[in-house]
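A single protein chain has been omitted from the complex, and every remaining protein chain is retained in its original position.
We just call them A, B and C in the order they show up, numbering each chain from 1.
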Amino acid sequence: MLQRNGHPKIGVYVCHCGINIADKVNVTELIEFASSLPYVAVAREYKFMCSDPGQQLIAQDLREGLIDRVVVAACSPLMHEGTFRHATEEGGANGFLYQHANIREHVSWVTEDGVLATDKAKALVAAAVRRVALAEPLERKRVPINDHALVVGGGIAGIEAALVLANAGRKVYLVEREPSIGGHMAMFDKTFPTLDCAACILTPKMVQVGQHPNIQVLSYSEVEDVAGYVGNFTVRVRRKARYIKEDLCNGCGLCIEKCPWKNVPSEFDQSLANRPVVYMPFPQAVPRVPVIDAENCVYFKNGKCGACKKFCPREAVDFEQEDELAELNVGAVVLATGFKTFDATRIPLYGYGRFPNVITSLELERMLNAAGPSGGSIAMKDGSIPRRVGIVHCVGSRNRNYNSYCSSVCCMYSLKFAHLVHERTGAEVYNFYIDMRTVGKGYEDFYHRLMAEGTHFVRGRVAEVTDVPQVPEEEGHLVVQVEDTLIGVVRRIPLDMVILSIAMEPQADASEVRRKFGISSSNDGFFLEKHPKLAPTSTLTDGVFIAGACQGPKDIPSSVAQGQGAAAQALALIDGGFMELDPNTAYLTEELCSGCRTCVGLCPYNALEFDEEKKVVSLNEPLCKGCGVCVAACPSGALQQHLFNDEQIMEEIKGVLANG
Amino acid sequence: MSKPKVGLYWCASCGGCEEAVVDLAEKILDVVAAVDIVFWPVALDFKKEDVEALADGELTAIFINGSIRLSEQEEMVHLLSRKAQYVIAFGSCAQLGGIPGLANLADRESIFEYVYRDAPSVVSTDGVFPQTRLAVPEGELKLPQFWDRVRALDEVIDVDYYLPGCPPTPKLIANALTALLEGKLPEKGAVLASSRALCYECDLNPTKPEKPSLKDIKRVWEIIPEPDKCLLAQGIICLGPVTRGGCEALCVKANMPCTGCFGPLDRVQDFGAKGLSAISSLFASNDEAELEALADKIPDVAGLFYKYSLPASLMFKGRGNTSER
Amino acid sequence: MDNADYEPTIVAFTCTWCTYLAADLAGTSRMSYPANIRIIRAMCSGRIDPQFVLDAFRWGADGVLIGGCHPGDCHYQEGNYKALRRFKLLKKLVAELGIEDERLRLEWISASEADKFCAVINDMVEKVRALGPRLPAESRPKPEPVLEPAPSTSAPPEEAIHV
Partner (left out) sequence: MTKVTIDPITRLEGHGRIEIFLNDAGDVDRAYFVVPELRGFEKFAVGRRAEDMPQITSRICGVCPTAHHMASTKALDDLFHVEPPPAALKLREMFYNIFMLEDHALHFYFLGGPDFIVGPKAPKAARNILGVIGKVGVEVAGQVIAMRKELRELMAYLGGKPVHPVFGLPGGVAKGMQKEDQERFIKAAEQGLDFALFTLKAFHDLVLGNREYVDLILSDAYKHRTYYLGLVDGNNRVNFYDGMLRVVGPEGKEFERFSVQQYVDHLAEHVEPWTYVKFMFLRNVGWRGFNDGEESGVYSVAPLARLNVADGMATPKAQEAYEEYLSTLGKPVHQTLANHWARVIEMVYAAERFLELASDPEITSTEIRRIPTATPTMGIGVVEAPRGTLIHHYESDERGLLTRANLIVATQGNAARIAMSVDKAAKALVHGTSVDDGLLNMVEMAFRAYDPCHACATHALPGQMPLIISLRDADGNVLRELIRGD
C-alpha cells in the first residue's frame, strides 16, 4: 500500500451521453453513491462530458483546488480516455491522475435491467475511485519516427497509397508477391459503370510507380517478418530469385521469345492460355523484367537448354541467383494485400469444372480482354459463339455454407458482363440474382440501362446447373434450374454458357500476414479496422493501416479512396518526426531486485538483461512496450508497470467487489 | 537507568524458535546483560498475573513465535500487545502461519476423526474423543477449544516487525536485538532481514543461465544435482527467487532447494501465488499439452508454494477462525 | 443460501487489445448479457498475476475469468502464452484450495468476437450460479478504505457537492 501525505481529493464526473447512459443507469443514484465514497470531494453529472462545457467542469474544479484527481464514468476509454486526460491537464493537473469508468459499452448498452445496470455502474465507479487514489503523475514518452513507408500489395489500392506517399516526398517501398504490380484490376477489361478500359486507367499509374524516384518496387517478393513498433518498424522482405538480374535487364523480351518451352498454363490468364517458362505475366508488366519459372524449366531439371541465357544481349540471365532478404526500416505500413476469388468447384451443383461452358467471372474477364487469350472474343470451348448466356450472382456469397457476407461488387460486374456479352455476341443474357445491389454513383442508372437493353433478370437463387435434358429443347444445352420468386414458379432455362459471379474472399494467407503485422481480423477473415465508421483504414496496431479489398470486398473507387486515405494517415504519422506514447511501461526498483533473471527470457523485446556488475537485472525502458508480462512474473515485485502496478490493480479488484 | 524489558512468548509452535535463541550461544549472555527478559516460558518462570501487573507499554518489545490456534493464545497475545511497545512476530509460524498452517487444508472434525479413530494403531474405544469439558467421578476436567483455522499473528493483533525464518537465524535475531537497543528499527511493518530475494546472496546465482527456463522438472529424490550449479537451472524447483534473503542460503549450501521459510518480499502480497507465477512463467513451452505435462510434474502445488504461508494466502486472509472456503 | 435469488459476481481480467474490445463491440452492437461481470483491463493477459485472481476470490468473487487474444494473435507476441503457462498451474492450485473448476476460466476472445464474449459470460454466470456463493456473505472480509490514514496535511474532503 502506497503512503501519501494528505488525502486525495477526487472528482467523479458521470456522463449521461445524451440518453445512451442515463436511460439505463440511474445517474442521480450513482452520483449519490459516488459522493459517499472515501476521498470523493466532488461528484457531478453532465449530459455530454466529452463536450467542451463538460470538459470545462473538470478543468475548473481542478483550478479551484476542489479536487486533485479525476474519474469520469462514460463511454469506453478507447473512445475518450485521451479527451479527459487532456481536460485534466487543462485544469493544471497531471493527465495521468485520471481514471476512466466504462459505463456505456460495458453497462448501459449491454444490460436490460436498469437496477442491475446501476449497481454495475456503481461497482465500476467505486473501482475507479479506489484506483485513481493510487494514480501517480507520469510523463508521456516521445519516440522518433522513421519517415519511410512500406506498402504491401501492388494492386490498385497499394498503387494509390504508394503514389500519394511518394508524391508527398516520402520514400516508399512497395512489396508485391507477383512478378508485376497491377493486381486483379490488371486482369479486367472494362470497369463499371463507365465501361472505360481498365488497362487505360491502370497502366499509367503502374508506370508512374515504376518510374517514381521515391518508390522502390520490390516485386516477386514477400514480407518475411516484422519487428519494432509504430514509427520504427523493421521489416524483412524475401526477394524471390527470378534468375534475371533486374539491374541489367532492359525488358527487350528476347528471352521470352527464344524460350523453347511455351506450354505452361498462364496464371494471369486463368489457365485459358499458356505462357513460356521465361515470362512476364502481361505485356504492360511493371517492372518490365521477366521471371524464369524454375519449377518448369528444363535447365533446372537437367542443365540442358539455357536458350534464354544464350540469347540475352545483356547477360542478365543468372541461373545461380538465390532468394535474398532485404531489411527495410519504415515508420508506417499500409497493407493492401487484396483478395482471392471464391473456388467455384466448392458448389458442385453449379457444375464448374464438369461443364466446359460453365466459367467464372474472372475467366470471362480474360476472355473479354483484348490483350487476353481470345483477343477479346467470347467463344465456347468448341469455338462457336454462345446464343444464350446465363450469369449467376452471389456464387459463394450471401450463403451460410460459404460466406454469409455480400461480396458487394458482383451485381455491378454481372451487369457489366451482361452488357459486354450482349454487345460482343448478340446473345440473349439472363441474370439470376437474389437482390440487385447497385449502391454507388451512377450504378442505378447502369442497371436501368441494362434493363432497357433487354437483359433478362430472374430473381431467385439458382438451384442447379445441369446438362440432363427433360424436354427436347433442352437437348445439348446447359439448363439452369431456378425458382423465379417474382412469379413463384420453378423455371428451367436452357443456355449455352453459364458465368458464375464468384465472391471476393480474404487471401489464403491473410491470417499469416496479419499476425506478422500484429493486427486482428473480423470473423469473415478480412482485416479488422480500428473503428467501422470513424477509423476504417486504421488498425488497433499504431502505425499499421489497411486499404482495399483486404479489409472487405469493395469496388475500384472505394479501394482507391482507401488507398489514398490510408496513405494520408500514414503521412500524418511519419510527418510528425516523433510521437507520444502512453507511459504504461515497466519500471524496476533495483533495490528490490535479486538478479534471479526470471524476467529476462520473458521479454519479447529484449528490454531486460542481467547486469554482471550490479548482480541485478537492468531494464532498457525505451525498448519496453508495456505488456507487463515480466511484472506478473517478477517474484520480488521489483518490476512494476506504470498505470498498472500491483497496488492499483488490487485496489480496482476491491472496488468492483466491495462497492466502496 | 533500568534495562529495557523484553519478553519471548510462544503460541502454536514447535520450540524451534526457542532453540534458535539458545543457539545465540555465548551471545545470549550479552543479551541478558543488555535487557531484562521478564518472561520466557521455555526457560524462565512467569505467570499471567505477572504480565497483567505490568503497566501498558512497560515492555519494550515482545517476541512472539508460533501461530494462533487456541482461544488462550488469542487472549494472551492481546494482553501482551497491550503491555509491549513493539510486537515482533518471530519466525514463520507467527509471520505467515508456518507449516502447521497446512492444517488449514483440513478441518477440525476430519483431524479428530483420523487421529482418535481411524489411525491404524488406534484401538477403537467405541468412538471416544477428547472433550473440552468432561465430568469425571472426582470432578470436572477441561480442555481448551481447538479451532478450525490456524492464523498468522497479524490476523489477530497489530504487529510492528517480523523476524522471518523457520527458525530465524541467530545472526538475524542478534541484529534485531541490536537495532531494538540502539533505536535503529526501520519503518513499522518491516521484515527484519534482506530486502532482496535469496538469489542475490546465493553462491550459485552466478551459475544460472541468462534466460532461465524449465524444460523438465525434477523432484529432489529424482536427481543428484551437479554440485555448485543453480538448482533451478537443473530442474529442481528452488524458491530462492521468490523468498526473502537473509539466511545466507543455508539449505542450498546443503544441496537442497529453498522452500521459502523466509516468506515473500515487501512488494509481494501472496507468496504462493507469486511463486507459482514466477516458476510457471519459466515453463519452456507454449504448447497446451506440454504445459499440462509440466504442471503435472508439480504434484501438491499448494504444499509446495504455501509450505509456510497458507494461512497468510490472500485466499484465506481475514477469514477469522473458521475453515470456510 | 438459496441459489435462485442469488446473483454471482464474476471478475474478468481482460487484455486491452482483444477481449476488452470484444466487450466494447458487444456494447456498440447492443448485445445484452448478464450484469454479473466486472471487467478489469490490463494491457495484456500476460500481465495478469495469479495474485490478482486469488485477491478477487478473497474479496468475494464467485468466479474469475481471464480473457486474452487467440494464440498467435497476441499484440505483444507471446503474452497470452505466458498467461496460459500460469493458468495451467494456477488451475491445479485453486482446485487444491477447494475451488470448483467452473469458477476459474481462461478464454481466448478476439476483438471481433462479441458474440463469443456474450456466450462465455452467459455460460459462466449460469454455471457459477448453479454452484452457489463461494463465500457466505458474513465470512467475506471487508476491505479497508483505499489508503491507510496518512498524516493529513490538507483538511479531509468537505461534504461532497451535488450538482
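Quick note on the criterion: a residue touches a chain if its C-beta (ideal position, glycine included) is under 8 Å from a C-beta of that chain, and two chains touch if they have at least 3 such contacts.
This is a predicted model, so every value here is computed, not measured.
Counting contacts over the entire complex, the absent chain touches B. Mapped onto chain B, contacts with the missing chain fall at residues 10, 12-20, 22-23, 25-26, 39, 41-49, 66, 69-70, 72-73, 76, 98-100, 102-103, 105-106, 110-111, 114-116, 119-123, 125, 128-131, 134, 136-139, 141-144, 146, 166-167, 219-224, 250-251, 253-256, 259, 299-300, 303-304, 307.
What we mean here is this: only the chains that are shown with their structure count from here on.
Mean C-alpha position of chain A lies 57 Å from that of chain B.
If you average the Cα atoms of chain A and of chain C, the two centres end up 31 Å apart. Of all residues in chain B, those that touch two or more other chains are 268-269, 274, 277, 281. Of all residues in chain C, those touching 2 or more other chains are 49-51, 55, 78, 82, 86, listed in ascending order. Touching chain A in their complex are the following residues of chain B: 195-200, 205, 208-213, 240-242, 245, 265-269, 274-275, 277-278, 281-282. Those residues of chain C that touch chain A in the complex are listed here as 7, 9, 11, 16-18, 21, 23-24, 26-28, 30-33, 35, 38-44, 46-52, 55-56, 59-61, 69, 72-73, 75-79, 82, 86, 110-113, 142-143, 145-148, 150-154, 156-158, 160-163. Residues of chain A touching chain B in their complex: 589, 591-598, 600-602, 609-610, 615-616, 629, 632-638, 640, 646, 650.
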